[in-house]
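Right, I'll just put the structure down here and ask away after.
Note that one protein chain is taken out, while the other chains of the complex remain in position.
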Amino acid sequence: MSDAAAITGDAHAHGHHPDLQHHFDTLEQQHEAATLGMWLFLVTEVLFFGGLFLAYMLYRVWYHEAWVAGSKELSIALGGFNTVVLIGSSLTMAMAVRSAQTGYRRATIGWLLGTMALGLTFLIVKVFEYKDKFDHHHVPGYDFHVDAAHAGIAGPMEIFFSLYFTMTGLHALHMIIGFGLMSVITWMAYKNRFSPQWYTPVEMSGLYWHFVDIVWIFLFPLLYLVDRTQ
Amino acid sequence: MEMTLAAPRVDYLNVRHTVASWLLTKDHKRIGIMYLVVVTIAFFVGGLFASLIRLELATPAGDLVSSDTYNKLFTMHGVAMVFFVLIPAVPAILGNFVLPLMLGAKDVAFPKINLLSWYVFVIGFLFTLYAMITGGVDTGWTFYTPYSSRASSTNVMMTGIGVFITGFSSILTGLNFMVTIHRMRAPGLTWFRLPLFVWAIYSTSLVQVLGTPVIAITVLALAVERGLGFGIFDPALGGDPVLFQHLFWFYSHPAVYIMILPPMGAISEVLACFSRKNIFGYSFVAFSSLAIAIFGFLVWAHHLFVAGISVYSALVFSFLTYAVAIPSAVKTFNWTATLYKGAIWLKAPMIWALAFLGLFLVGGLTGLFTAALGVDVHIHDTYFVVAHFHFIMVGGAIMGYFAGLHYWWPKMTGRMYSDIWAKVAAIIVFAGFNLTFGPQFILGYLGMPRRYHMYPEEFQVLNVLSSAGASILAVGYVLVAIYLIASLFNGEEAGDNPWHATGLEWTTQSPPLPHNFETQPVVTEGAYEYSKREIKVV
Partner (left out) sequence: MSHIAPKSMYYTIFGILMVMTALTVYAAFHHLGVFNFPVAIGIAITKATLVVLFFMHAKYSSRLTKLFVGMSFFFLAIMFALTLTDYMSRGLKTYPGGAGGAGYGVRSAAPAHEAAPAGEEHKEGEAAH
């Protein structure tokens, strides 16, 4: 793989691409390092969310009834809609990376803006969901109480909602960070910083965004769909 | 080395002198030095708390400080030493400095993230210091719930934030090192030609990347429980406080391997150089590093044996804990075999390394005592455990760190310290250490509990011996600081390779060039070809 052939114009004495950092020998080595680094970061994120999933799983085994009751308080319509929106944003993100890879600047910006719009939609829906929880007194530690039918499992239901807010809250925080990342990348694309030889930031942001989507792919069934047969 | 009267050589220290050139540096060598400064400060902070603890324990009555204050002392000693000394010391100081040189690279894979790592470390340290100064924390460095989440009125949140932030420093460093080792080795430097220090750093980085996020989420869960009144560990709601312990130790046990693997790597380098031999069983030692890193994730609940977990689970974890001891034993046998029939050259780094061998052996063996369920029921939370982990952490990790520091000091600074004073300090530290922690095995066996500031009269003699030892230990450490700093002002010029050691780091000048090597090194032989070096006995 010859990067020299891919370098546009420039007759540097040492002939390197302007985006090649000095401690690397080739663009390919730099790209491989970046990819590996980003995947390792995502590994840390898996373990980070994993701790909460562990707590969730243990208590679901112990307090299944409370989990069913808590889950029924969440709106499948909103959660399902958000799932479609977020997976859609993964599609637009993947298309954005592909556009950068093939050198289509306008398409890249378009797909990135689409991703951001869908991400923002997700967050707005989340705000409505959270507000609904406040209205129904399902915020733990604040004014949490459940109706008489569930009095016996009030404690575990509060644990359910503690995990609900912590897990979705952490997820939303990651989405906000992702939104910030997208803004920067979109600006860079607008400034024509990317080329088929170097579009690494778009690709790395894409990996991050897909990861955030994957977390939601698990959160949706685990929180919203515990048992809807009753 | 003859010095000509040409212009002084450019190196990474003198290339630029401004404060900004340090605080905005992307040079891994400068970043290593900056970590050295902060970690040393943290060491003296932790040491201060240790001194107060040993001062209190010189008498059976709780007469120096109140019990609440004492709780803060041991908590802050633990927090400072674990998170701000032991975890970063060898990887962030020696690893940062030496790794790219050992690989024949110009820098780590992500130099800017390396600098960010340092800033994150400093910010976390400042948060924690602030928590310590404005009232302290008294939960134990282990922050067990429900005391930490519901009952303690001390600066739990602030300390938690400090620990959380510092965790990112560890993660970023580990990530950086892994990518560097995978993608930036010199031509010809295959995995099995790597120095064992690199294998150790790689294994450590694996643990940092996989384990640290779990304590991050644990601290976060504690924070929302304490700060927002959420209930994840709260028994009043049906929650399980032991869940906190599972999550906490899932990281904190592998963390002790973060603390010991890099010093073990440094020991391999020092023993090879000062026996003028290849490390016996190179590949066994290399694979043992990986095995320790991986197996280390399987044993965490041995800290929960008497916490109320299922006895069947405890059996599983006890068995796994015995298994994890095996690779450490393999290494110890291999190091010993390296010494056998070696041309032993007793310079200061070697003295520290030999001290490590003996003390790590005792620490490791006493771990087996605690791994046995029936024994642990009696010695859990006694001074036996305290002695066990101090033999590993101080007798092992800190000795190993000092061995590495003394070995690479001439490379880092271009200066040689006084070998006599270094040997004297090593002996003082060794003697002081044994006097401090040896009696604690007996105290624990006799039943003295840990984290108590008063104790029955019959334990006083052993406690006084321990406190006396601590003062000797303190003298030793201060001595190290004195002669190392003195070497910067009036130490001899060290030369490029004062130890006539193998390894790419010794083929470049001392101190190294800003970009490490004049030309890209190419590697054609294994890591420890000492048969091709002459022996220089001084």
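Remarks
As written, the chain order gives the labels A and B, with residue 1 at the start of each chain.
We take it that a residue touches a chain if its C-beta (ideal position, glycine included) is under 8 Å from a C-beta of that chain, and two chains touch if they have at least 3 such contacts.
Nothing here was measured: the structure is a model prediction, and the numbers come from that model.
Listed residues A:50, A:110 or A:169: the one in touch with the omitted chain is A:50. The omitted chain makes contact with just one of the residues B:77, B:246 or B:347: B:246.
Contact between chain B and the absent chain runs through residues 182, 210, 214, 237-238, 240, 242, 246, 250, 297-298, 300-301, 304, 308-313, 316-317.
Mapped onto chain A, the interface with the missing chain covers residues 1, 31-32, 35-36, 39-40, 42-43, 46-47, 50-51, 53-54, 57-58, 61-63, 65-66, 76, 80, 83-84, 87-88, 90-91, 93-95, 98, 101-102, 152-156, 203, 206-207, 210-211, 213-214, 217-218, 220-222, 225-229.
Assume only the chains that are shown with their structure count from here on.
Only residues 22-24, 29, 32-33, 36-37, 40-41, 43-52, 54-55, 58-59, 62-63, 140-142, 155-156, 158-159, 162-163, 165-166, 170 of chain A touch chain B when the two sit together in their complex.
Considering their complex, residues 105-111, 113, 171, 175-176, 178-179, 182-184, 209-214, 216-218, 220-221, 224-225, 228-232, 234, 236-240, 243, 246-247, 250, 515 of chain B touch chain A.
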